[in-house]
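This is the structure I have questions about; it appears just below.
Only one protein chain is missing from this complex, and each of the others stays in its spot.
And now, chain A:
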Amino acid sequence: MAKKTYDLLFKLLLIGDSGVGKTCILFRFSDDAFTSTFISTIGIDFKIKTVELRGKKIKLQIWDTAGQERFHTITTSYYRGAMGIMLVYDITNEKSFENIVKWLRNIDEHANEDVEKMILGNKCDMTDKRVVSKERGEAIAVEHSIRFMETSAKSNINIERAFCELAEAILDKTSGREAAENPDRLVVDRRNNEKAPAYKSCCS
């Protein structure tokens, strides 16, 4: 009995320094919940979530990786096979932002060449503790031609949007539609709160 409940399966990966909130982002997206207790991920865990994009049911299999430095060598072996990578830093942690460059280099070395990337500046609800401005996040994204968004797993800001946008970028690629058709897709959207997203159907 064929029981395929989806049209496409996308494998996504969450990477970034320890404590930036990768697991919380995933937990918010998959279970719509948040817990403030920090439990370090020691390994690789995944959750699935089905979204509907352009009438297609897309099953996202999202891999959450350990951020601790001692596991870096091991986690890079999971990059292969990922169709999209979320690179997460913490806007209250300068070091985690500086390391984005290191993570990007890691992606270049270990991931598929055509992997879709997105940078997330998480914990954007903690305005009083912010040390990395949104502009700096945007600048690094522009520099590397990567999508960028500030998110908050705690306040549920942009989480669903981020995943849907990444999934949509992969969908564009898989359905053979080239970015040339949609040139602004590669550019960071500075006023992304004003723009009505095209994936509204899934991201209420």
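By definition in this document, a residue touches a chain if its C-beta (ideal position, glycine included) is under 8 Å from a C-beta of that chain, and two chains touch if they have at least 3 such contacts; residues count from 1.
One rule holds for everything that comes next: contacts and distances are computed from a predicted model.
The protein name that UniProt records for the chain not on display, among "Eukaryotic translation initiation factor 3 subunit L", "BHLH domain-containing protein", "Trafficking protein particle complex subunit" or "Type II inositol 1,4,5-trisphosphate 5-phosphatase", is "Type II inositol 1,4,5-trisphosphate 5-phosphatase". When the missing chain is restored to the complex, the residue among A:T35, A:T50, A:S133 or A:T174 that touches it is A:T50.
For the chain missing from the display, the contacting residue among A:T35, A:S77 or A:T174 is A:S77, taking the whole complex into account. Touch with the hidden chain on the side of chain A covers residues 1-6, 30-31, 42-50, 52, 57, 66, 69-71, 74, 77.
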